[in-house]
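Only a single protein chain was left out; the remaining protein chains are all shown in position.
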Amino acid sequence: MAAANQSPRYYVNYSTRVDKVGLRPQINTAVRATVAVIVTVIMLIPVIWMGMTAFKNRPDAVSVPPKVFFEPTLEGFVFLLTDRRQLTAAEDEQLSARNDLSYFEQVALERGQSIIGQSAFPSQLINSLIISGVSTFFSVAFGVLAAYAFSRFNIPGKDDLLFFILSQRMLPAVVVTIPIFLMYREVGLHDTHLGMILLYTAFNLSFSVWLLKGFIDEIPREYEEAALVDGYTRLQAFRKVVLPQAVTGIAATTVFALIFSWNEYAFALMLTSDVARTAPPSIPIRLGTGGIEWAAIAAGSLLFLIPVVIVTFALRKHLLRGVTFGAIRKG
Amino acid sequence: MSDIRLENITKRFGDHAALHEVSLQVKDREFFVLLGPTGAGKTTTLRVIAGLEKQDHGHVYFDGQMIDSFQPADRDVAFVFQQYSLYPNLSVYDNLAFPLRSPLRRTPEPTIKERVTAAAEILRISHLLDRKTARLSGGEMQRVSIGRAIVRKPRAFLMDEPLSNLDAKLRESLRVELKHIQKTQGSTSIFVTHDQIEALTMADRIAVLDDGVILQMGTPFDIYDRPATMFVATLVGTPRINLLNAHRHNGHLRIEKSPLEMPVPGDQMPERVTIGVRPEDVRVDSEGSFTGSVALIEPLGVETILHIQSGDQLLLSVIPGTSPIRLNEQVRFDFARDRLHYFDTNGRRL
Partner (left out) sequence: MAQIELRQVEKKFGESFAVKPLDLTIQNGEFIVLLGPSGCGKTTTLRMISGLEAVTTGTILLDGRDVTWAHPSDRDIAFVFQFFALYSHMTARENIAFPLQAQRVPRAEISAKVAEVARMLRIEHILDSKPGSLSGGDQQRVALARALVRRPAAFLMDEPLGALDAEFREGMRAEIKQLHIRQEATTVYVTHDQIEAMAMGDRIVIMSKAQVQQVGTPHQVYHDPANLFVARFIGSPGMNLLNARYSDGKAILPGGSAVTVPGAYRAALDHALNDSDGAVIVGFRPEALRVNVTDGECSGVVYADDLHGGYSMLHLELADDVIIHGRMSRDTAHPIGETMVFDIDPAMMRFFHPKTELAIHINGGAA
């Protein structure tokens, strides 16, 4: 009723307007589908290219013109997961004579190298998983609580606080890396999992508070108030009533937060070295002896892609609604 | 069940006073309606009683006990909202059982089942118990909401416009049902509405609110037959009451912008008054002392609304059934003189 008295709306949702009758709907659909496919393919080309490169050997990876058809090999993955040393000619001959070599050793041998141990990449991938997983969990968990409070309670200086929180995102990360590096070194958080988790949580929190507040604003208060008079406490009402309804928002926020912390490069490069180094800064420096191992880099990127794809895929139902529903309208 | 008393309740939002010194008493087993336009403070009153809103001044008493410091859960009232309060992820049964499963009550499951079944019976929703609430019609949803209140056997039912989102036919039938249930269960109920017909038809007593102040409190008959202010008079009754500005002239009350005149009733009448005439008290009558022409006829079937023009005054008249009167016809009419309302220039009843 109140809305009706506000500014007027335009009424233009004509479903089948006379002036559009000429265009047959089937053609329309076909055109739309074609355009969608073309756009998708264009968007996917880099990913497909990366996937192909991951299975190329060194000459194929760098050949000009690029090869579309090639013989697939796991060389890239072998080089990604191992540390190797160049063999002398004698050693090469000696090893070639043996026939008890593993697949990995054979691949290395073809390039005149022998494996001297596991590379740091698997543990870096695990670091990435731990750091981004835990930080995503905390940023969403704290975010949903803060967003609920901002949405429901009369917090003094609410608007200023919300602006302050958002302002966290206004600086480029690189600008604050040096001060944070100095602070972290001082308090012993440099190159620790905890340090990175704290940092990513703090960075994601502002984003997740804003996004989630939009979603929670959309859940009618009556739901909780009904629970309150029905004999539930605020926290129980939150858990039993609000959370199930905020699933969409939580899923969307989770994916966005995860993607950020998973892909983050600048902080990881500056603030980690051995112990807590994550995958992003380590992938581009897969330098082999005597040149860049493109196949190894592509293989690393491919492996790196998988966890995010899985999570996004698992949450896709919520995500699509979430992105179009909460984020754009309110977030 | 219990009796509820509000004592000088004031509630501010910022510098706007939503409620100003509101005092009222709802008796045990009474159906009490808070009636008023949007923004009058009706819902705020209800929320203060439920404890969802904290008053700035004044006290709330249940059965003589002051409960200002009680949390909503501890007040043992049931709240029926206008919409939205069913949990879409639960079935109808679980929605009904929800309040009983609260940590405060921890009702054993057999008792829950018993109460839910009984409530479903009263509200005729037994066949819906396994359904998810998202798949119910508006009327069914509101029945379930009311059912969720009934299962608890609370001290009082607080209802915030529970019928306003339903279509007209459904509203009519639920109105009757709700009144019947309230009377047969004997539950103390406070019902908020902006719809005068809901107030008149269901209430034992009505409090008319405007701008956070109670203008009048009384039975539906009091409100309709003796409105305390011009505002109350226009708020109840459809079609709306005719309000005619008049002034004294040679021992007569002369109605402005028209040739209508009538003797001054009583001797307390001030110089200027507004006369209120309910449309059913404007009677077309060949012996009537006024004349006018019919400017518009609205045949509603059960009754007909005539718009009678006399001079520049337009008067609405309701006559039962169908009328043979034609458009632009000259008619004689009169007022039911014993049923006129007089208001002073401030809109207060004389």
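Labels for the chains are A and B, by order of writing; each one numbers its residues from 1.
As a working rule, a residue touches a chain if its C-beta (ideal position, glycine included) is under 8 Å from a C-beta of that chain, and two chains touch if they have at least 3 such contacts.
Remember, it's a predicted structure, so these values are computed and weren't measured experimentally.
K.L.:
In the full complex, which of B:7, B:28 or B:172 touches the chain missing from this view?
P.N.:
Looking across B:7, B:28 or B:172, the contact with the absent chain belongs to B:172.
K.L.:
If the hidden chain were put back, which of B:118, B:213, B:243 or B:295 would touch it?
P.N.:
B:295
K.L.:
Which of these, B:104, B:305 or B:325, touches the one chain of the complex that we don't see?
P.N.:
Touching the chain that is not displayed is residue B:305.
K.L.:
Identify the residue among B:75, B:115 or B:278 that touches the chain left out of the display.
P.N.:
B:278
K.L.:
When the complex is taken as a whole, what residues of chain B touch the one chain not shown?
P.N.:
Spelled out for chain B, the touching residues are 37, 124, 167-169, 172-173, 175-176, 179-180, 183-184, 195, 197, 200-202, 220-221, 224, 236-240, 278-280, 295-296, 298-302, 305, 307, 318, 320-322, 327.
The definition used in the following text is that only the chains that are shown with their structure count from here on.
K.L.:
Can you give the whole-Å distance between the Cα centres of chain A and chain B?
P.N.:
Centres of chain A and chain B (C-alpha means) sit 56 Å apart.
K.L.:
Per the contact definition, I'd like the list of chain B residues that touch chain A in the complex.
P.N.:
Interface residues on the chain B side: 38, 50-52, 71-73, 75, 77-79, 81-85, 87-89, 98-99, 102-105, 148, 152, 158.
K.L.:
Can you list the residues on chain A that touch chain B in the complex?
P.N.:
Per the stated touch rule, the residues are 1-2, 220, 222-223, 225-233, 236, 241, 244-245.
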